[in-house]
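Please see the structure below; I have some questions.
Apart from one protein chain that is not included, each protein chain of the complex appears where it belongs.
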């Protein structure tokens, strides 16, 4: 379990786009991952609220880590996101991914993105194709 | 028509996250928008391919511009993305959004993201809630 | 609470397509609904497993009831479904809808569809537009 957590955090720490966003994996286990970030000026859209792409990217990062936590390389096939509340500069966001189902080839994950006040701001579902390749 | 194009490009030019990504609106009209970007090192994931969040963000930017092109403020409710081919550093991507349907309150848009060789790398569908507020 | 349950079950009992499918609402409350059905020969596809349309319809029925449980007419805008395991003739399915978020205009719901052995066979997320009209 500890090994899984260390390995998954290591994947996040060398993910260029996760770093570029300013996000960080704070917890992980078999089939789960928790990723956090602080919303900053560069994450806004032209309406002055957090860009949908930022919320998706955060959820997608948690999904990617959770689906790769078992050691085999998993590639995202598709994802759906519902935006349930606006997000502002200064909000701290937490994306929590859980495994809903995993067969030999396909895995399905759900991710909730929450503000620090606990409100759900995005509901994400993602599917991966699981390859035969092991992570290095 | 020219006015729409100028106004929509103006929205993109003052969108902090679009700028942060390195994307640019190159074409727009009533209900449509085309956004381009070059894929760079900071857009990669831990597997060495372009992060799903980048592809989503690019498609979402085109969707946001197309759905706000009519002058009334539109807020994304949900979006779905299918990832159809891997994307690498150096690929030039083009996201083209078209309006599928628009009533007084709800609009539905499709976005294709293509590489410069014409291959579709992501298929996106998004829905907006159309408010009564006009853009400034 | 009892009133909500009775009213929502009443909506299901006069829903022609729910009856046509052979489904039934067995539980409901504010923002929630549970719908059950037995999978029969007419629900199969050409591959001999349960048609995706049947699983979606069952989940959608639970979603429609949960989102209309508060008394105001709510209309589905979009939905996503992940199919996580095959379903066969004779399986008893239960769809459980919960409210993830509800503002004045938009509501987001998640539905899990499970076999009687507890296995999740479909993961559904749906969004509604909430009108001002009350149910009769």
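Per-chain numbering from 1; labels A, B and C assigned in written order.
In this text, a residue touches a chain if its C-beta (ideal position, glycine included) is under 8 Å from a C-beta of that chain, and two chains touch if they have at least 3 such contacts.
Bear in mind the structure is a predicted one, so any value in this text is a computation, not a measurement.
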Wait, the hidden chain, what does it touch out of the ones we have here?
-> A, B, C
Logged for subunit C, residues touching the omitted partner chain are 11-12, 14-21, 41-47, 51-54, 56-58, 60-61, 64, 68, 73, 75-83, 86
Mind listing the subunit B residues that contact the chain we can't see here?
-> 80, 82, 84-85, 100-101, 103, 106, 108, 110, 120, 123, 125, 127
Where subunit A meets the left-out chain, the residues are 77-78, 80, 105-106, 108, 127, 129
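What we mean here is this: only the chains that are shown with their structure count from here on.
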Closest to the centroid of all CA atoms, by its own CA mean, is chain A
Interface composition of copies subunit A and subunit C: same or different, split at half | same
Using C-alpha centroids, which chain lies at the maximum separation from subunit C?
-> B
Starting from the mean Cα coordinates of subunit B and subunit C, work out the distance between those two points in Å.
-> 32
Whole-Å distance, C-alpha centre of subunit A to that of subunit C, is 27
Which subunit A residues sit where two or more other chains touch them?
-> 80, 82
